[in-house]
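Structure, as structure tokens:
As you look at this complex, bear in mind that one protein chain is not there, while each of the others sits in place.
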Amino acid sequence: MKVIGLLIVILTGALLVYATVDFPPWGDPTSPASTHLSPHYIEKTMEETSVPNIVTAVLADYRGFDTMFETTVIFGAGVACFFLLRVLRREGPEQRLYRHTLTDMTIRIKDGSKMPADLDEFERIDTLWTPRDLIVTTICRLLIPFIQLFALYVIAHGHHSPGGGFQGGVILGASIILLAISHDMRTALKRMREKLNGLLCATGVFIYAGTGALCLLFGLNFLDYSALASILHVDPVTARSHGILIVEIGVGVAVMATMIWIYNNVSSSGKYDEGL
Amino acid sequence: MSEQYPALLVIVPLISAFLISAAGWVNRRLCFPIAVAALSVTAYTSVGLLMRVLDEGVIIYRLGGWPPPWGIAYYVDHLNGLVLTVVAVVALLNLIASQKSIAQEFPEKTGPFYTLYVLMVTGLLGIVVTGDAFNLYVLLEIASLTGYGLIAMGEERAPLATLNYVYMGTIGACFYLLGVGYLYIVTGSLNMVDIAGILPALYQSKAVLAAFIICMVGLWLKMALFPLHAWLPNAYTFAPSAASSLIAPLMTKVMVYVMIRLILTVFTPKFAFASLAVKDPIVWLAVIAIVMGAIFALAERNLKKMLTYIIIAEVGYMVGGAWLGNRAAMTGAILHIVNDALMTLCVFLVVGNIVYKVKGYAFEDLKGLFRKMPFTMGAFVIGALSIIGVPPTCGFFSKWYLISGAIQAGHYGFMVALLFSSLVNVVLFFRVFEISYYEPFSDHHGHEHHSQPIAEAPLSMLVPLMIVAAGLVLVGIYTGDIVNQIIQFAIPEALT
Amino acid sequence: MIWQLDLAILTLVVITGIGAIMVKDLLGAAILFGAYSFMMCLLWSIMGAVDVSFTEASVGAGVSTVFFVAAVFRTTRRTKD
Partner (left out) sequence: MSELLATLVAKYNYWIYIALMMIGLYAIIAKNNLVKKIVGMNIFQTAIILFYVSIGAKKGATIPIIEHGHGEEVHGAASHVVHAVDYINPLPHVLMLTAIVVAVATLGVALALAVKVHDKYKTLEEDEILAQLRKK
């Protein structure tokens, strides 16, 4: 296998090197890529969409259709991970372990027995001894709100600075993942239930596709945000800018939910226990 | 509303996928009706689009209202109008047929299954309808990712087979993306028509040549042309039956469509057939694919796996036909996309019915099935005759066009390979007929868990199967119309 | 653009890339892959692709690495090559 692999790699590499000779030099302002399509985007973006960040404008408006499917890819991956890994039915007798938070004692409950009455003092664990890291949990608890605030800023400020729905959504998702890593996954699941997560995931992409479909209902083409001008009471160009913001929010919600969903399923192999 | 059809075609299944996903959390019984409704609308839309194309010619739809080279545009012409209809109809029929087997195989996960199913159909339709090279990549990834999910929920060995598919599929898709990048760096455009307009001045460029080769290799990986086929048999065999009867008829065929689209629209026949000296080697590669597919199929003692090797041989037919470089062979290749999708659907639905009732698909499981499941096996006979290429069924006509194209091109190797593989198919299918007709039904191979005797499959599985079987004959009878009214206009005048 | 910095990062990208597939420990491979992604992200921000490098910093170096670590914890660190 190694020899075949090496052979294929050398052949492909040779083809690529051979073709690279004909490329325009790196960073050449007169190359076809820089002169054919992109000048239109750079020069017209402000007029046509009033969004200073050209990447955001092209991403969510000129090529908004690509981005919708990009979000759908993420959604599909989330559903696929859930479909593949989630264990909905447990087999065999189950024993549960609880830890008394004050004394660190672990109690074991056989299958069919009742849980301890006052759950506040007990937390559920999966192995007989799970280390507790007070410093890590406290610091993460302090950090998470700031991470989320930053994520919201990134989503909202995508028009003027680098960022947008996708990056912001990933950061939002990462904050919940951080909670799941630093505490355990049950704590994170209390904040973000599985059902809510699955619904948010579908809702986010639905916001995107729904905005596009709304434009259809107003008689313009799919994703032509200028149709939203009549309900937003602004002129068509500003409507495009607002439309971009709406779909960015949709992307953010979908991406956040999916990142958490994939992490939950992979890190617990679908059992939704304490995770890492 | 009909001017919005190209958008609706993709949007309706897409939005319904989110609704199904939400319904999966709220009320699981809603999933199936939503999916059927969405795919019915899609099928209706695609037929409507095909009719409009027949009347008015090419339809261009601007997404977001931006003019084509800057925004993304959908182009519907005769070629993809036909393929769209096939994809939508096959997906709808298979969905109705496999409701029972889905409920049997994943009682708790029907929601995600239907979500992935509808998303995959969205991806396939989008691949066919789009006119933007990069948009095609994104949709290709949707179709493949959902496909991985669907396949991996099959039998015990399915996850490993799927993981291999993931590696190969990702290399394939990335190669396609790289090829698009090479085209972008020399033309500066991503729109297929726009690229085709700029390319003639660059036919001598090494980058264009490399782009062409890389794109083709990527697509061959995705469609499992012979030396790159290793992922296909296991992945399709171990997939759940509802998934394999969606993916086996459509995925490889849509990839062949993309290849033909690249040859005809982006690179144009002039570059692909005249400027490059790769025509003959590729046809020989297809010849090897056909022969090897047939030989591997002969070695199998397992119905589903045997069929997967037949798919590999059929891919060889279409690649060879597309690369013979004349009108008759190209007609044969395009017609074969339609026919092969229907034939593969027919035989895989039969396998689905057998798995539903017998819980197995090895040759021993087939004993005496003609008496137990007469309608299913009757449909299997029609599907088999069509794959062999017996006249009233459609398989004969596409083979006829392919062979006459091979004679016209003077490529007798391809002709011999076609005849050889038809002969092998005769042997393969008559062996199956013999086992399932003459050998008595035996219940001693460890299927004690089903107590009731094996009977015909339920009506909801039989009716779609019968429609497909009838469709095979009907498409065969109306082949002349399909060729004269649709395919003839799909091939540019330049190709003679 | 400072070409010395550029060259150093390019070298580091290749080294971490090779390291990620050579190291005989999957957790190490995951962390090296994170380093690789981060170097890549620096490279892109040098080239002016701020949005892409932002995304790569959050996705490639952030979430992807977490996914890898999660999967390695759920499976095994052992690897023969």
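Which chain is which? They are A, B and C, in the order written, and residues in each are numbered from 1.
What we mean here is this: contacts are C-beta pairs under 8 Å (C-beta built on N, C-alpha and C of every residue); 3 or more make two chains touch, one makes a residue touch a chain.
These figures come from a predicted structure and were not determined experimentally.
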Shown chains that the omitted chain touches within the full complex: A, B, C
Residue of A:P25, A:P131 or A:G219 in touch with the missing chain, whole complex considered: A:P25
Of B:C31, B:V129, B:V166 or B:A211, the one touching the omitted chain in the full complex: B:V166
Chain not shown, touching residues in chain A: 1-2, 4-6, 8-9, 12-13, 16-17, 20-21, 23, 25-29, 31, 33-35, 37-39, 41-43, 45-48, 50-55, 58-59, 63, 66-67, 70-71, 73-74, 76-78, 80-81, 84-85, 160-162, 166, 237-238, 255, 262, 265-266, 269
Where the missing chain touches chain C, by residue: 10, 13-14, 17-18, 20-21, 26, 29-30, 33, 36-37, 40, 43-44, 47-52, 55-56, 59-60, 63-64, 67-68, 70-72, 74-76, 78-81
Chain B residues that touch the omitted chain in the full complex: 134, 138, 141, 145, 148-149, 152, 156-157, 159-160, 162-163, 166-167, 170-171, 174, 177-178, 181, 184-185, 190
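Everything that follows uses one rule, which is that only the chains that are shown with their structure count from here on.
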Between chain A and chain C, centroid-to-centroid distance (C-alpha), Å: 19
Junction residues of chain A - those touching two or more other chains: none
Contacts with two or more other chains, residues of chain C listed in rising order: none
Chain A-touching residues of chain C, taken from the complex the two chains share: 50-51, 54-55, 58-59, 62-63, 66-67, 69-71, 73-74
Chain A partner contacts - residues on chain B that touch it in the complex: 4, 7-8, 11, 14-15, 17-19, 21-22, 24-25, 61-66, 69-72, 108-109, 112-113, 115-116, 119, 122, 126, 132, 134-135, 138-139, 141-142, 145-146, 148-149, 152-153, 159, 182, 184-190, 198, 205-207, 209-211, 213-214
Contacting residues of chain A [partner chain C, same complex]: 53, 55-56, 59, 162-164, 166-167, 170-171, 173-174, 177, 181, 259, 262-263, 266-269, 275-276
